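The complex appears here minus one protein chain, its other protein chains still in place.
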Amino acid sequence: MPFELRIKDRTAKVEILDQQGSFYQVKIGEKLYQIDVTKVESGVYSVIYQGKSINMEMIEGSTSNTYIVNTRSNDYQVAIIDAKTRYLEARKGDHDSGETIISSPMPGKIVRLLVKKGEKVAKGDTVIIVSAMKMESEYKSPVDGIIAKIFVKADDVVDAHQPLVEIEPINEQ
Amino acid sequence: MPFELRIKDRTAKVEILDQQGSFYQVKIGEKLYQIDVTKVESGVYSVIYQGKSINMEMIEGSTSNTYIVNTRSNDYQVAIIDAKTRYLEARKGDHDSGETIISSPMPGKIVRLLVKKGEKVAKGDTVIIVSAMKMESEYKSPVDGIIAKIFVKADDVVDAHQPLVEIEPINEQ
Amino acid sequence: MIKKVLVANRGEIAVRIMRSCREMDIASVAVYSSADRKSQHVRYANEAYYIGPSPSKESYLNIEKLIEVAKLSGADAIHPGYGFLSENAEFARRVIEAGIRFIGPTPEAITAMGDKVTARKIMIEAGVSVVPGTNENLDTDEALQRVAREIGYPLMIKASAGGGGKGMRLVRSEKELVASYNMAKSEARTAFGNDTVYIEKYIESPHHIEFQVLADQRGNTIHLFERECSVQRRHQKVVEETPSPLMTPELRAKMGEQAVAAARSVDYVGAGTVEFLVDDDHNFYFLEMNARLQVEHPITERVTGVDLVKQQILIADGQVLKIKQEALNQFGHAIECRIYAEDPDNNFMPSPGLIKHITEPLGLGVRTDGYVYEGYEIPIYYDPMISKLIVWALTREEAIQRMKRALFEYKITGVKTSIPFLKRIMDTPDFVSGKYNTHFIENNEDYLMSRNDCNQECEDLAMFVAYLDYLEKLSSVNMNKEVETNEASSWKEYARRRNVIRF
Partner (left out) sequence: MIKKVLVANRGEIAVRIMRSCREMDIASVAVYSSADRKSQHVRYANEAYYIGPSPSKESYLNIEKLIEVAKLSGADAIHPGYGFLSENAEFARRVIEAGIRFIGPTPEAITAMGDKVTARKIMIEAGVSVVPGTNENLDTDEALQRVAREIGYPLMIKASAGGGGKGMRLVRSEKELVASYNMAKSEARTAFGNDTVYIEKYIESPHHIEFQVLADQRGNTIHLFERECSVQRRHQKVVEETPSPLMTPELRAKMGEQAVAAARSVDYVGAGTVEFLVDDDHNFYFLEMNARLQVEHPITERVTGVDLVKQQILIADGQVLKIKQEALNQFGHAIECRIYAEDPDNNFMPSPGLIKHITEPLGLGVRTDGYVYEGYEIPIYYDPMISKLIVWALTREEAIQRMKRALFEYKITGVKTSIPFLKRIMDTPDFVSGKYNTHFIENNEDYLMSRNDCNQECEDLAMFVAYLDYLEKLSSVNMNKEVETNEASSWKEYARRRNVIRF
């Protein structure tokens, strides 16, 4: 059951050729590997490859087919590209000229909204200020546009990745 | 939805009278309690009762309705007596004069079987020797009887609570 | 003897104080806000009481409520920790009026040290060196030039009522002086409605070095040597160490003496810290005194062996300091790294959230003071510090190696942390050689930038393990429900086949 995976810009097909206990013979892209992999804790794997001992932690991303893979020294974004993903990505392409949404990368509390619905904003204008852990962060508009929707109000507590403000870009052809 | 619970020899009815968030008003036996209980980790609860802060860990027993409750300083066996348990306990009563099973309280490896099927043993005779962690433990017959079944052989690796030998007691009326 | 201590704080410092209480057979009382019901300090304490909603001003800063809980629980002393109400003279006063011991200095000492201009005056009177400068308004260009020449260039012109960099002017030579002076005055007038400015010597590449002091109620005052705190980002300390690589026995003796003099000048009681700016020529200047326990106190504890929290409690209890200055020694070298929930690769954006997994470093010479645990959600309302990692070794070189080993072992997932950034600091040549000052981070941006060391092979392994985890997810019941394509059945087929291969 081969599958395509993506890390950074690179996509590679992954296929298990053989398995004996924790020993796998795998083809990744065009390369053959013999890897010893075993799950040691919830989401944590011990990998032995060419004698080297590596610990990897799989943290589920925002969707069920993406991971942040953590090693002792680094972390990488990995996506599994299944039929569903391909479909969604194709669909997304159709809509690409649509709205821009500002969302919070972290949980926090809305300090101030600097715009109103229907207001015009220039690229780089501060739209909203969110506070978390005694620090205030300003979120700026990435485009010239018009405020289409505001999802929150001052003093709201928001989760990570929650949409805050939607901006309809102005096309200046 | 009241329930009966047992700790040591004591059985008490537990009933939630009211709940506001983590605050419970409960009747346990004849006593009324106001308790603040919240789950902090998997199976771990933080309890605040009359200002006192107590940590309790719930470890599932051998059956789904029994617990070993761990506090910082002690542990207690607690059983929830539901209809099923009552039924099983009633049924067990019928069979009580039946066989005696020697089982291993811990995982280990069978070192030696000192008995054969059909053999007569006296109370206190060593029946089987199990080793775990560089230490050998002798398991003795709790009754005078005849070896009815042997479930393991030398060098077998056994789990905790796995039956090893069944002894049919001899009734000497 | 004090029998029950209410800790008017949260997070790692609350747990750290309770640890010492426990070792003294003193009961500890936790207080908590709505966001903190599941916090470690609530779980660690003997008793715990709710004090209000999550925002600090409605809970941890609520003096009324804290004193009410102290009375209710029968606590005979209150430890304020650091931050929150720890340097609030009003709080100290109210606690004492309620007949409860305040584990800290007198309200008067807090007040004196809290106001920078007052503190500076007291220090001058006590013979403690302050940054050379003047408070007088200089009327003529001649007077200005004369004073500036006395102080020496470069110098700073500061607005007396100023703050936050406003009304400040750096002057490098006499020819800029008059123009800068007039601009600063005009800026001060506009900003604060008060054009009083004063001149201070500008310390070019200062070291931030502080001295720990302890003083009992009888006036016995000692110092426990220095802490080097020059690794700072936006005036926030990141790494501290002791001894300071800059220090000499002579300088230590001089600074220690002045630190003790500074504490004595305000009749200081308890544990406090005297902060100095030090230049490369070993000139040092009083900066401020922190009238409380510092975040970085553990490195002092490690090289002296003294439990500072225990000393605070004994002093508050009225006991005489048993430690003599001459008996104190710095044994070996200690370094502290502060672990924050923040993303060093994204402008140090705070990163609150759920701790999915945590592995603390252990073994020889490693101490961790933290408060989070697996499954704990770091709230958005308070400081992003997760823990402090303190290592000790016989030499500075070994201590750095040990810190690298400890950072390697430290694994926290679920939130972003400063651990990768701290690892890079330990590898930076200026840090390794001990030749650094408060400009360390800006001077070493190249070394401190994130480097991706994953080659294609390492990427391939990451993809494969993600693939395996995904397969496992797919074969679980819930996942099958989600994948509503005809792939689902072939997945089940595959899962079956995989089991066959496996055995």
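Letters A, B and C mark the chains as written, and numbering starts fresh at 1 in each.
As a convention for this text, a contact is a pair of C-beta atoms (placed from the backbone, for glycine too) under 8 Å apart; a residue touches a chain by one contact, two chains touch by 3 or more.
Everything quoted here is computed from the prediction, not taken from an experiment.
Peer 1: Identify the visible chains that the left-out chain touches across the whole complex.
Peer 2: The omitted chain makes contact with A, B, C across the full complex.
Peer 1: Sort through C:1, C:170, C:362 or C:449 and give me the one touching the missing partner chain.
Peer 2: C:362
Peer 1: So which of C:58, C:257, C:377 or C:398 would be touching the chain we can't see?
Peer 2: Among C:58, C:257, C:377 or C:398, only C:398 touches the chain that is not shown.
Peer 1: Decide which residue listed in C:47, C:301, C:343 or C:383 touches the omitted chain of the complex.
Peer 2: C:301
Peer 1: In the complete complex, which positions of chain A touch the hidden chain?
Peer 2: Answer for chain A: residues 22, 36, 38, 40-42, 46, 48, 51-53, 55 touch the chain left out.
Peer 1: Name, in rising order, the residues on chain B that touch the hidden chain in the full complex.
Peer 2: 1, 3, 5, 7-8, 10, 12, 14, 18-21, 24, 26, 28-29, 31, 33, 35, 37, 39, 41-45, 47, 49, 54, 56-59, 64-65, 67, 69-74, 76, 78, 80, 82-84, 105-109, 131-135, 137, 157, 160
Peer 1: Mind listing the chain C residues that contact the chain we can't see here?
Peer 2: Missing-chain contacts on chain C: residues 15-16, 19-20, 22-25, 298, 301, 305-307, 331-332, 359-360, 362-370, 373-374, 393-394, 398, 401-402, 404-405, 408.
The rule is simple: only the chains that are shown with their structure count from here on.
Peer 1: So how far apart, in whole Å, are chain A and chain C when each is placed at the average of its C-alpha atoms?
Peer 2: 32
Peer 1: Could you tell me which residues belong to chain A and also touch two or more other chains?
Peer 2: Expected reply: no residues.
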